[in-house]
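With one protein chain withheld, the remaining protein chains of the complex are depicted in position.
Right, subunit A next:
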Amino acid sequence: MYDIADVLPAGTISELEPGTSLLIAGPAMSGKQDLALNLLAAGLDGANGLLIVTTNESAAACLDDLEQRVTSLDHDRVGVVDCSGSSQQQSIRDIATQRVSSPGDLTGISIGTAKLMQQFTSQDISSLRHGLVSVSTLLQYLDLETVFKFLHIYTTRISDTQGLGIFTIDNVSHDPQTINTVMNEFDGMIELRETETGERKVRIRGIPDAPSGWQPL
């Protein structure tokens, strides 16, 4: 089981079955990336490895985000596929990074993740949390059909390797039909929204035993 204790509201879910992939959906600035990183970083307390595909943020920024969450981060357990187009190569200290020229290069992304996974395997790390932030960027570069096919292949890989997948999507910049189609590839969805008073709320769908309805995050 993948431990996610204390990330989501008490009484919802505190662990996830190996092979699960979740989609975090919410409008801009609703905390999707924060929540994704919290769910991913929760594994660094245990013996999990972390493999993040980042489309907007550079690998260096991603590493900073993780260091804010985990005291004495073990750099050997983090790998990043950076397709943000950033050129800050020098600022990445010692985490394994694979660069892909564009978020539209799905073959490059798959090769990058496969290389990082081999590295984890050689370190005997078999429980991997996979992050992909974000699906929305892929949809800016590729048509829905291609992104759908890729998500089918990638979430199947996560399931076949007993990993945990955490993906994000902006559910305001795409129509409901697109979100619904993408959702087909995931075991469950975590929706986020911000109330008028600025409070963040979360709703979990598709995960057995998780209470339905909006809860404060």
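By our rule, contacts are C-beta pairs under 8 Å (C-beta built on N, C-alpha and C of every residue); 3 or more make two chains touch, one makes a residue touch a chain; residues count from 1.
As a working rule, contacts and distances are computed from a predicted model.
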Absent chain [UniProt protein name; select from "Nitrous oxide reductase family maturation protein NosD", "Response regulator", "Phosphate transport system permease protein PstA" or "Molybdate/tungstate import ATP-binding protein WtpC"]: "Response regulator"
Of A:S87, A:T107 or A:T197, the one touching the omitted chain in the full complex: A:T107
Sole contact to the chain not displayed, among A:L73, A:L144 or A:A210: A:L144
Hidden-chain contact residue, picked from the options A:D160, A:E196 or A:D209: A:D160
Touching residues on subunit A - with respect to the absent chain: 106-107, 109-111, 114-115, 117-118, 142-146, 148-150, 152-154, 156-157, 159-161, 175-178, 180-181, 184
